[in-house]
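Of the protein chains in this complex, all but one are displayed in their positions.
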Amino acid sequence: MTAAPALGRLTDDQRAIRDAVRTLARDRVAPRAAEIDRSAAFPEDLRLLLAEQGILGLPFPERFGGLGADLLTVCLAIEALSAACATTGLILAVQELGALPLLLAGTEEQLGRFVPGLAAGRDLIAFALTEADAGSDAAAVRSRAVRDGETYVISGTKRFISHGSIASLVTVFAVTDPEADRRRRLSAFVVETASPGFSVSRLEHKMGIRGSPTAELAFDGVSVPVANRIGAEGDGFGLAMRTLDRSRPGIAAQAVGIAQGALDAAVAYAGQRRQFGRAIGEFQLVQGLLADMDARTEAARQLLYTACEEIERGGIDAGRWSALCKLVAGDAAMAVTTDAVQVFGGYGYLDDFPVERMMRDAKITQLYEGTQQIQRLVIARALLGRDA
Amino acid sequence: MGGIWVIGEVDAGGALTKLSGEAATAARAMGEAGSLDVQGVIVSAEPDEAAASLATFLPVVLAVRSPEARERPAAAIVAARVAALAAAADDPPAYLVVGATPDGRDLAGALSALLEVGILVGGTGLAWGAAADGVPAGPRVEMQPFGGRIVTTSAFSGPRGIVLLRPSMVVAEPLAAPGRVEAVAAQGTVNVAPVRVVERVVAPTIGPSIEEARVIVAGGRGVGGPEGFAGLGELAGLLGGGAVGATRAAVDAGWVDYAIQIGQTGKTVKPSVYLAFGVSGAIQHKVGMQTAETIVAINRDPDAPIGEFADLFVVADLAAVVPALTAALRARAG
Partner (left out) sequence: MRIVVLMKPVPDPGEERLGADGRLDRAVSAVINGNDEYVLEAALQLVEANGGEVTLLTMAPAGITDPIRKALAMGATRAVLVSDPALGGACAWSTAQVLAAALRTLEYDLVLAGADTSDGGGGVVGAAIATLLHHPYLSRARKIEPIEGGVRVERISAAGHDVLEAELPAVVAGTQLLGEPRYPSLRGIMGARSKEIAIRTLAEIGLADRPVGGAHATTTLVDARPPASRGSTRVVRGLEPVAAAAAIVDFLVERRAL
């Protein structure tokens, strides 16, 4: 890698884990990246690799077979993977996202039931909040969970659910009390996708992260035991927001990784491509582009690492840090990948080179887990007071 | 004063290896430059044939009949015999020259421990140097470590040592008239930790040894499969008995045998012509072939690292060029 983050702030373990994931990404993930994008096929082989290496176990408590890693360590792994392939980085990011409600509010019994399989990477878990009419306006969720004795019956449709078609578990947010205040209507449930009534009704064809299946999930009277409800009735919305506060750094990490991958590719190209008798890296206009790309990537990275530490410390402004790092990183990824294509010139537009894929991959980081506009609202609310 | 002993290597059939002739030639040149006597030593259960061959290169060859050396690996036994000879000699050798085959390395290591001397591994050149800057007169060995980024010359810091000579560093040159062979009966038995041979498995041969071939046609990941290597074999045949080599990628993919792998964990070669098809030229491969006289590379990727050190770099699809080149060479021949 051309750039290395300041070493002083990482512990030996964090450095060792980052380096190990980087090696794996370079040796085993990078060679697959173009083909994953071209075929839009989920890389099951890489998922197995991540499971075997313990990478999917990073976010989970050790007592259930995980590695008990902190948020920064998980983000280091996502970043390293995403530099090689954004789809592969997302495997870890989504696993963490889907499991966070359980990790934040699940009972020991629930953790014992679900986490071992997740930590081993045997089971994948998805996060199902978004609906066709409930994107940025998450509280407008309409899926219903109706209590019936010792079960809930869930009906509705979820849209844009990453890994929805390959996960064995889905964390679903549904309305348990339609009469309640907007933010007390929802509850969260762990649904096993093998349950009758669950189906994948659609798979999206996307601009980028094409190897990551994005699904529309249909819940047609799916029975879920009460024991699968996470937290109390009505806790769902708050739990979703707390989840996103902790998971947004994962997307920021993906964005920083994509940016770094694009920067590395552009630097290598600038050193080799010759025009007017010289390597194009000798021309100031190209140097200017590369320098700005590096500055933006490094700034996003340092903000991400700081955000991880702040969120891990459990301060009340976790939301602000989470939104800041995702906002800055997402915009950086888009800018850096666009400039990377520019450095490659016409060749950057061809799929012979990785940068056009990286640019297409980068866009999603400005859209999911809260659009950049939502991030700004979150930050402004933190600055001005919650109800502003 | 001590002279130079060339320890000849005997192959499974009892014949002298080609590298031993090269080692003898190099030793003679050093002996002339340093005014040292040079003699050969063959330790084998049946040393006569190899000793006679080595005597075409050296004025005196000791043929040591050692029945235990029938068993392979023989290095430990040969080392023990040579060390005993050296200890008993009126004029113990100052330098020993051994061919750097795998068995040769084992021999050199064992000799190093028995004689308590150091080892120099000659990669790209071997000569005699005069005393200078506190370094005594003696062999000067050239290597190109660090992937070829530097050329180093090393010497022994004292008056004795073992030189390991790599294949094709020197052209073997026989004497005008062969030297004489002295038969030596091995005294007593050697005290060597035994290794039992349970079975010998012979694999089908791949063709001329790549370490001795003048022309090597090498294939990498770009060749795509074993069929592609068959095509390279045909090409090699048209290039004056060339051998086929491969990169690690092709071996790992199971397309060819490890015996023809060239590079850091494979063999090092120094052919006159190295024709590389679909070889990226990564450093792990480069260190195995960078001293070839003429390097021609054909690769679809214009940015392949091999383009930086090849003499001719053809950006093209090898799938089309191999048959075209084969046809062109056939036309020339016929």
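When the chains are written out, they are named A and B in that same order, and each has its own residue count from 1.
Basically, a residue touches a chain if its C-beta (ideal position, glycine included) is under 8 Å from a C-beta of that chain, and two chains touch if they have at least 3 such contacts.
Being a predicted model, the structure only gives us computed values, none of them experimental.
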Chains still shown that are in contact with the chain withheld from the display: A, B
Residue of B:Ala87, B:Ala230 or B:Ala328 in touch with the missing chain, whole complex considered: B:Ala328
Full-complex contact with the absent chain, from A:Ala33, A:Ile55 or A:Ala128: A:Ile55
Chain not shown, touching residues in subunit A: 12-13, 16-17, 20-21, 23-24, 52-55, 57-58, 67, 69
Residue numbers in subunit B that touch the chain omitted from display: 11-12, 72-73, 75-76, 79, 100, 102, 105-110, 112-114, 116-121, 129, 132-133, 135, 140, 143-158, 161, 164, 191, 193-203, 205, 215, 239, 248, 258-259, 264-265, 272-273, 275, 283-284, 287, 293-296, 298, 302, 307-317, 320-321, 323-325, 327-329, 332
